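Below: one structure in structure tokens.
All protein chains but one are shown at their positions in the complex.
Labels run A and B following the written order; every chain starts at residue 1.
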Amino acid sequence: MLRLIIRRILMAVPILIGVSIIVFLLMSVVPGDPEAGLVPDDATPAERAAIRHQLGLDQPLPIRYVHWAVSALHGDLGYSTLRRREVSDLLQQAWGNTFVLAAVSAIFGIALGLLLGYLAGTRRGKIVDRVVSIFSLGGLSIPSFFLAILLLGVLSGQLRLFPSGGATFDEGWGVAIQSLVLPVLSGAMITMAITARVTRAAIVDVFSADFVETLRAKGLTEFGVRMHVLRNAISPVLTTSGVQIGALLGGSVLVETIFRWPGMGLLLYTAISTRDLEVVQGTTLVIALTFVIINLVVDLVQAAIDPRVRGAVS
Amino acid sequence: MTEIPENTMINTTEPGLAVAPPPVEPPSATLPERPLMELLNVSKTFTVRSGGKRLTLSAVDGVSLRVREGKTLGIVGESGCGKSTLARVITGLHSATSGEMIFDRAQIPATGKRPKDVVQQMQMVFQDPSSALNPRATVGESIAFPLRVQGMSRKEVDARVTKVISDVGLPASYSGSYPHQLSGGQRQRVNIARALALQPRMVVLDEAVSALDKSIQAQVLNLLTDLQRDYNLTYVFISHDLNVVEYISDEVVVLYLGQVVEHAPAKELWENPQHPYTKLLLSSIPSMDPDDSTRDQPLDKDSSEIPSAINPPSGCRFRTRCPMAMEICAQQAPAPIETSDGHLVACHLYTEGSQAAA
Partner (left out) sequence: MTETFVPPLLPKSFGAGVDPVSRAAAERRKEEWNAAVESVKAQSFWAETGKRFLRNRTGVVAAAIVVALALSAILAPLISPYDPLIGQPVDRLKDIGTPGHILGTDEQGRDMLSRILFGGRLSLLAGFVPTVAAAVIGTLIGVVAGMVRGVVGTVLMRFMDMLYAFPAILLAIAVGSALGAGLTNTIIAVTIVFIPPVARVAESSTRRVVVQEFIEAARLSGASRARIAWSQILPNVLNDIIVYASGLVGVAMIIAASLSFLGLGSAPPAPEWGYMLNSLRGELFTTPLVTIVPGFFIFLTSVAFNLASDALREAMDSRL
């Protein structure tokens, strides 16, 4: 088992490196000169070249990547000239905020999704099943930003239940939680819908397996049978959970922008709009790396629970 | 077919102790019919990674045999004895690691692409009727495929397909059907038809009837014998089912852990089995199910299952299950001895000077 953990972690390393390379490459392709923000308008070509050299921009790509990667490992993700702050500084605050938002959304979404999916899967064909299926379809098809806008419009605009702006925990827990509700709702509802769908499908699958008949024949109560089924059905749900968390992380760009929640998503959006490349690069990298690590954890949990997954790896 | 069969053994000999059996010619009885194919000391090894270590598995070890034209050679053995690998080595799906193969007096290259005429003349019928046919192709398309690869014209292909379908006893209209519309026996007939499409001289049948119901087995076996007679086909018939092998074979080779332990004409093998393994096989008819370990003779040996590939028994591979094992069996691998006309045994009981030689 320990071997498995080490193995998975080792396998994740090239992925992490690959992710960083891809982020770097993408940013290096962006049209325009990275040094543009630092060069005064009346600079001569020689001065411009000097600045480029100072920033290390005249070196070949692989070397620039290595420099950047090494700095990143030390926590230095560059400097945003527009905002006059270290990128890592900006990220530090933002990361925590996004984490809170994503975590709460994920927990609610997955837990409720499991419940709904379980109810639907065990009561196949009945009304509960139909309702959940329709709900799942809706959540699967709706763009997160549209749902966010709907919620904003209805609950904040029309009903005036919740504030429309984001606030951090500095202003007190009550305000923070209030502003957290709507963004969490928009993320959690979609997660809930998709998780419910997958759970339902998994439960239906397992229910039709032979061993369920055997359990019943042995005299196990229906509740006991359902617990068994749930345990077996959990594996695909875990896989989806990983993907859903990724969707929440990626979707944070949209949700945070709409609710002005000061997380990495909003940071990324602002950076893109203002063409603040260092920030875009650093933020993308951090979000992606967070996702990889979360997936790794989900993988390991899955391996711990499901012996079949264990067997496949070794 | 999986790449590396389970339970194959490692080709190691303990230093200083056992000696690998010398390569030997198949039975030298006077054979009026010339051999169509010969295998000389053919071996096939695989590299396998297990728990971080690299091991060499020997699926086929030093196999020599000879097939006469127009006759049937039966190869019999339990699961894991290497017979499927041997079938694939013969037909070229796997390349032999060492040894020579001679087909129609010309040597076949061990690796690389085979010459076109060898491909055409040697075909195979597979075991599983379901996975042996492309589920997305009609019966006619499956049968036509080898013909089109060989470059036949559309007309010729159609004519040949029609002919071959009727040869195997299926109505001509079946050529537009899909495999899932056919029963197991019908699918196997299609497999046979496809093998015959190129008009080969030799057909290797790897457990060709094992997946069929008994009654269907009889039909298909009769079909095979009819076809052999009509087209002067040479068969290499591989099976774990002794009854079937006995019915269809002229000569039989008994395989254990990749080695030939006995080789005799079919009738002779049944009436006068000599190797203890052969006797074991024959005594456990009719329930010759490899997973079924009920035996008449109680064995006080390690287990009644085929030894694991990772650690094969030294000397004679069969000694762990052999009721007659002697000291020498653990030390030295027995060399094949010809005990009577065309009858070859690899067992210390029959080497010169041993008590049982009678």
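The definition used in the following text is that contacts are C-beta pairs under 8 Å (C-beta built on N, C-alpha and C of every residue); 3 or more make two chains touch, one makes a residue touch a chain.
All values derive from a computational prediction rather than experimental measurement.
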>> With touch defined as in the header, list the contact partners of the absent chain among those displayed.
In response: A, B
> Given the contact definition stated above, which residue among B:107, B:134 or B:153 touches the chain not shown here?
Replying inline: B:134
> Thinking of the whole complex, not just what is shown, which of B:70, B:169 or B:342 touches the missing chain?
Replying inline: B:169
>> Just to verify: which one of B:46, B:145, B:231 or B:270 makes contact with the chain not shown?
In response: B:145
> Where does chain A touch the missing chain, residue by residue?
Replying inline: 14-15, 18-19, 21-23, 26-27, 29-31, 137-138, 140-146, 149-150, 152-153, 157-158, 246-247, 249-251, 253-254, 257-258, 268-269, 272-273, 280, 284, 287-288, 291-292, 295
> Where does chain B touch the missing chain, residue by residue?
Replying inline: 1-2, 88, 91-93, 113-114, 116, 119-120, 123-124, 126-128, 131-138, 142, 145-146, 149-150, 167-171, 173-174, 176-178, 180-183, 185-186, 189, 191, 194, 198, 216, 219, 222-223, 226
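Following the convention adopted for this analysis, only the chains that are shown with their structure count from here on.
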> Which integer distance in Å separates the CA centroid of chain A from that of chain B?
Replying inline: 56
